[in-house]
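Every protein chain of the complex appears in place save one, which is left out.
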Amino acid sequence: MHDHLLSVRNLKIEATSYPPGEPPKDITIVEGISFDLEKGKVLGLIGESGAGKSTIGLSALAYGRGGVRITGGEVLLEGKDILPLGKRGIRTIRGARVCYVAQSAAAAFNPAHKLGDQVIEATLAHGLMSEAEARKRALYLFEVLGLPNPDTFGDRFPHQVSGGQLQRAMTAMALCSNPQLIVFDEPTTALDVTTQIDVLAAIKHAIEETDTAALYITHDLAVVAQISDHIMVLRHGHMVEYGTAQQIIEAPREEYTRALVNVRQKKREEAADQTDTLLKVDNVSAGYSNGFKVLFDVSLHLPKGQTLAIVGESGSGKSTLARVITGLLPPSEGSITFDGKQLTPALKQRSRDDLRRIQLIYQMADTAMNPRQTVGQIIGRPLSFYFGLHGAKKRARVAELLEEIEMGSGFIDRYPAELSGGQKQRVAIARALAAEPELILCDEPTSALDPLVAEGILNLLLRLQAETQVSYLFITHDIAIVRAIADSVAVMHRGKLVRFGPKSKVLAPPFDDYTDLLLKSVPEMEIGWLEKALASRKMESAGN
Amino acid sequence: MTDTTETSALPPETSQRRSLGERFPLATLILQRLGLSALLLFAVSVLIFGGVEALPGDFATTYLGQSATPQAVANIRADLGLDRPIVTRYFEWLGGAVQGDFGNSWASGNSVSEQIGRRLGNSLFLAFFAAVVSVPLAVGLGMLAVFYRDRVPDKIINIVSLAAISLPEFFIGYLLILFFAVNMRIATFPATVYDSMGFIDRLQTIALPAATLVFVVLAHMMRMTRAAILSVMSSAYMESAELKGLSAMRAIIKHAAPNAIAPIVNVVALNLAYLVVGVVVVEVVFVYPGMGQYMVDAVTVRDMPVVQACGLIFAAFYIILNMVADIIAIVANPRLRHPR
Partner (left out) sequence: MRLRDVSITAWIGILGILLAFFCAIFAPWIAPFGEREIVGGVWEPMGGAYLLGTDNLGRDILSRMIFGARTTLSVAMAATIISFSLGIILSFTAAVSRGWIDQIFSRFNDLMMSIPTLIFALVVLAALPQSLIVLILVMAVLDSTRVYRLGRAVALDVAVMEFVEAAKLRGEGRIWIIFREILPNTLTPLLAEFGLRFAFSILFLSTLSFLGLGIQPPAADWGGMVKDNKDGIIFGISAALVPGGAIAALAICVNLVVDWLLKRTSSLKGGRGDA
């Protein structure tokens, strides 16, 4: 019986939902999940949002978040079921034998206490070490995790260190008590891609070094492939496939897993940069009214019917550039030329037709649509506003647009709240299309969506471009998307344009330092990629 | 009341001040808040003096009534000094007020400051004991409601406090009088106090008015305390503490308390500001010789120097208590206490 560290048997998890205006009802979140985890091994749990992966992870601590209840099955830790343990009993396990690393370390640390005190707190509370020993171990872990100035790091408060450092500190906190198992709940999802690789490497190094087992929860198959021995693919609370990391990545058995593996493989041949220029940005700088500058001397251009991808991490100024082009944020210097005509800097001075020709699609379709308007009203408004369509004509055109986005006219009287994430984004695309624009600015339209849904949206955008010759300015942080859709690429970093040109040139060596770092940081669907990437980085820094 | 978040979001103007502000954000914010209160007090004095005089209608006419002859109006204007320019009179008034001199009452001719001096002490005595009882009671009941969240005690507290918020002060006051003073004869009414009265007698006399005040602020304070604690309890670091295997007691003492004390103290300070206003009606109900009754009497006979003096003092208390509430919130913020 004591072969496995953790054995989950036939787990069933339920929650109570409170639909407005209806009596509360119980819904099943997870059902029929079983797996084993050996000492010192890592199991990756992967799935889309709502697949139940976090809920399963937390069941290893016999914890249900919110109204979630574990209603069936067993969770055996070294052969002993932890679910029937009372409050007191489970406390001896949490923080001592099983620890948890949350997605947002910034929220999970108490703002009122120093990091060091919080890291050793559980260890002391469980009486596992003396304070001196615990401090020593914390120092050792800070070193292993590559935190700066490990001997003074613990004296800082959570708001005094960066997000990547907080996430590592949280890992140190979990490792401090020498637990047998750590549950990592999307620990790198909130981080920028160049930070993610460091944190990922630090976590991997630390759990190998301490021989701790882990459940690693994420939605990113390429990330989990770097760190896991085994992977379990989940969907809608059920298991789709379980296997070694190697087998899942290289020989997936199930259709769904195959789709997940292949989702980033698409590549588009770039078009030649020879057609007429539609959009031209010349030496644009911009900043906010408090004097904080975010864009510095950016120049680029976009030919008709093509796609320009703007790549960068958060804070690179890529979204600001889009706001400048729309006129929401007039530039402090420089000019924007659209179809041979210079655009007035501020939104209010632009003619209705200028506004019509440039449309914007937001990252969060949820907040981009008025929840009190039906799909028909949302798509119909640009039709009446720009083209004066009314009544049956307008309704017919809305139905036509709904066909275009592969949804059908049956959705015309629905409200956004009744749609799925992907459907909402499609409606947002239809609203942009209704204006018959020549340029659509896409501000990370797929980054909030699950990978397969995102792929559907990308395919739709590509088809629409082929049909209508619309140009896209596509803002993203995801290199795979750039490969999939772009003709030309602009790389931005801290408000400056680092690199700009045809995709084949930008994404091929020789690289500048930043683009090199960015490209090497993007996880690839390949076992052992992390080690290769780190090794090539080290070689470079040794060469310099 | 002012919005702390807004004041704190204001970027310092010059680069010189920015670097100072970044190095000492706590001191800078507190200074800003103090400055704001001073500005507010000044603006309020302008409003109470100048704003009121700018209103349509004329003091002398309203004072004498519509039927007064023009000659009588002119006489009284000259008598009260109303014929001089408003700016001159304002600065005279403000200059006096700063030194504690509010001029003489129109009705009695006595010094306003002298009257206020005695009555202010009475009012503060009453408000202080109401606070001494209501603050621990409200915080305790708020914690109780959180502890039994969504269960019977919480629901009862919710309904009762909702009802209590809706009760006018005078209704509570007369209910208490009818019950305790008239029917049971264990309390005194009216609540008259005089200078030679002993401390214990005084306490006994203010029992009912203080109880009324407690009722008035208790419900508000308790509901706000409950909300403040709940927001701390539902934060991610409390989940962290639970997943560390800490006992509920330890999690509350080590993790919830340091973060909850500031909002609770803030709630208390805000409600003490309400208490200042509650005093007015309660004093009238119990015929208690405090500032509130003095002011109401003055309003009835349109004795403007008294009204303006009382208005300014009440507003000053209110502004200062609100400022204290804001400063506590600033000081309690670890981000400001331990800058990067």
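Labels A and B are assigned to the chains in the order they are written; within every chain, residues are numbered from 1.
By definition in this document, a residue touches a chain if its C-beta (ideal position, glycine included) is under 8 Å from a C-beta of that chain, and two chains touch if they have at least 3 such contacts.
Just so it is clear, the model here is predicted, and its values are computed rather than measured.
Asks: For the chain that's not shown, point to the residue among B:Leu40, B:Ile157 or B:Ala325 touching it.
Replies: B:Leu40
Asks: Of A:Arg381, A:Lys496 or A:Arg537, which sits in contact with the chain we cannot see?
Replies: Here the residue in touch with the unshown chain is A:Arg381.
Asks: Could you tell which one of B:Ile156, B:Leu175, B:Met197 or B:Ile253 touches the chain left off the display?
Replies: Final answer for the missing-chain contact: B:Leu175.
Asks: Can you list, in ascending order, the subunit B residues touching the missing chain?
Replies: Against the left-out chain, subunit B lists 1-3, 40, 43-44, 47-48, 52-53, 55-57, 59, 62, 66, 159, 162-163, 165-171, 174-175, 177-178, 181-183, 189, 273, 276-277, 280-281, 284-285, 295-296, 298-300, 302-304, 307-308, 310-311, 314-315, 318-319, 322.
Asks: Residue by residue, what part of subunit A touches the chain that was omitted?
Replies: The list for subunit A reads 17-21, 326-328, 347, 350, 352, 355-356, 359-360, 362, 364, 367-372, 381-382, 385, 417, 431, 435.
Here is the rule we use: only the chains that are shown with their structure count from here on.
Asks: From the C-alpha centre of subunit A to that of subunit B, how far is it in Å?
Replies: About 49 Å separates the centre of subunit A from that of subunit B.
Asks: For subunit B, which residues count as touching subunit A in their complex?
Replies: Residues 11, 235-237, 239-247, 250, 254-255, 258-259, 334-335, 338, 340.
Asks: State the interface residues of subunit A toward subunit B in the complex, per the touch definition above.
Replies: Of all residues in subunit A, those touching subunit B are 61, 63, 65, 90-96, 99-100, 102, 104, 107-113, 121-122, 125-126, 157, 159-160, 290-291.
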